[in-house]
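Note that one protein chain is taken out, while the other chains of the complex remain in position.
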Amino acid sequence: MSMLQVEAVTRLFGGFKAVDGVSLQLADREILGIAGTNGAGKSTLFAAIAGQQPANAGRIAFAGQDITRMPPYRRARLGLVRTFQIPREFKSLTVHENLMAAAANPQGERLLNAFFQTRGLREHEAQLAAKADGILAFLNLARVRDVPAGGLSGGQKKLVELGRVLMLDPRCILLDEPFAGVNPVLIDEICERVRALQGRGIAFIVIEHHLQALKALSHRMIVMDRGRILAEGDPHTVLDDPRVQEAYMGGVV
Amino acid sequence: MLAYLCAIGIVALIYCLLALGLNLQFGLTRLVNFGVVAFFAVGAYTSGLLSLQGLPLPACFIAAGVLSGLLALPIGLLSLRLRDDYLAIVTLGFSEAVRITIQQESWLTHGVQGLPGLPKLFAAWGPGVSDTAIFAVLACIVGLVCWGTVRLTRSPFGRLLKAIGDDEAALSALGKDPARFKVQVFMLGAALAGVAGAFYAHFITFITPEQFIPLITFYVWMGLVMGGSGSVRGAMFGSLLLMVFLEGSRFAKDWVPGVSEVGMASLRLAAVGLALILVTLYRPNGLFGGPSK
Partner (left out) sequence: MTWIDFANLLINGLIEGLVVALPALAMTLVMGVNRFPNAATGDLMTTGAYAAVAVQLLGGVPLWLAAIASVAVTAVVSAGSYQLIFRKLAGRPMVASMLAAIGLGFLLRSLISFFAGHDQRTFEMPLVRAWNFGGIRILPTDLLIAAIAAACLAVVFVLIYRTSFGRQLRAVADSADLARASGIRAGGLMLCLWLLVGALSSIGGVLLGMKAIVTPEMGWESLIPAFAAMVLGGIGSPVGAVLGALVLCVVQELSVPLLGPSYKLVLSFVVLALVLLLRPAGIMGRVQLVR
């Protein structure tokens, strides 16, 4: 059974089909790359899968459950999380607090418990803090632990987003252009982290324009154009597909 | 002189409470509440009416807070579906609707005639002492609310409020539904406004619907923005600035010849309007200050 199943999903804006009958499957522990020209509908597809812009038609199933109509927060609770093209860090919180805000903490986050912190709650908070610190260490962000997230570089913000979703112990992460605006050294670091996480059992879908990096990272690749899937297959050969070449208008692929 | 300072101190503390409530709603969570005065009014009238029925004052105050908080529930639920600008106008409309309802339902509220002769807090202790006592109690309460707000801000709940204020959709994508928190913080801020209203009613002892106009809401906004929203310090400082402004303008009448009381009220409104414009233009940090304390 595949982890994520997208069947003939369409997303409309007015009359315009941003995503047009797209189907794909994501297997357990797979890294699926999605490439495509600008405006191909890649981010919109993510928004349909994660729920920010639900599909107008089609069906999406995650780990066997139909999530087509679920609000975003419920999809995230199932283990399907995403990052954003333009990082959406919580600017008024520090890096560590960003991760703490993400952690599932229903008891601790109750209004009354703001004033009456039992020992159990304090311990739980400490556990979460330690987990957050662990993730920050893994992402090499420990140095900026207490820096307000609004003051970080673009690449660091992307890592904070990744750190946040990791607090949820997700099963599938949708990465939207993780390398955009990030310096090349950091790109390699991010790729390493993604592979490490995949090794620990997390599946990924990655949207990227950095085709070299995406090819190296992905197990399988999809190319989108104008809302549809143009080609699908091995990362190293799919980009040689004449249809893909044509879509990219002779650009170096 | 002392009595005068005491009196304006009390009003300043009342505005502090209002500002602290708005700070929770907007400063932390970015809920644009243009209807603060509605909950202030409901608190004042609730406490006033109950006290006239003979209920002891502490109970009236509690009822004021509770009722205002409950009134915020439908508005809070409505806010879940609304973007900033719509919420602003809806809350503004709500406050006017409340005022008109109070005005019209004279069988309950005595309408435009208002409620005179409300029991003053600590009246039994004599005029001079009672004001001092009110000031002292209010100061304690404001202090408690300050402490509570700081505690709240540093708690996981507060962390979540700030996250919601920063980017609600991002929080949603992390598996948390902001709805419950927004409604709760709306109600909490409203309850504070209600308690402030009760203090107001039992200090000036005579309330009418005309006192609860949108101008009051924007006094509070002005104070919050001038002081710096998002922090308790800012809310307090802003309330102080506001009082200086309000009281100062009372004296200004003596300097500006030939201006009647009514004319002075107009000029004061003009100054508020101008202040709102200038502050939004030239003090953006007032609205969107740095990390909360």
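In order of appearance the chains are A and B, and numbering begins at 1 in each one.
Rule of thumb we're sticking to: contacts are C-beta pairs under 8 Å (C-beta built on N, C-alpha and C of every residue); 3 or more make two chains touch, one makes a residue touch a chain.
These figures come from a predicted structure and were not determined experimentally.
S.K.: Which displayed chains make contact with the chain that has been left out?
M.R.: Contacts of the unshown chain, counting the full complex: B.
S.K.: Just name the one of B:A123, B:A252 or B:L276 that touches the chain not displayed here.
M.R.: B:L276
S.K.: If the hidden chain were put back, which of B:A12, B:L28, B:L71 or B:L92 would touch it?
M.R.: B:L92
S.K.: Given the full complex, what residues of subunit B touch the hidden partner chain?
M.R.: On the side of subunit B, residues 26, 32, 34, 78, 81-86, 88-90, 92-94, 96-97, 100-101, 103-104, 215, 218, 221, 225, 262-263, 266-270, 272-277, 279-281, 284, 287-288 touch the unshown chain.
Heads up, the rule we're going with is that only the chains that are shown with their structure count from here on.
S.K.: If you look only at subunit B, which of its residues touch subunit A in the complex?
M.R.: On the subunit B side, the touching residues are 148, 151-152, 155-160, 162-163, 165-167, 169-177, 181, 184, 188, 230, 290-292.
S.K.: Residue numbers of subunit A touching subunit B in their complex, please.
M.R.: 50-52, 71-74, 76-77, 81-82, 84, 88-94, 97-98, 100-102, 104-105, 108-111, 113-115, 117, 125, 148, 164-165, 167-168
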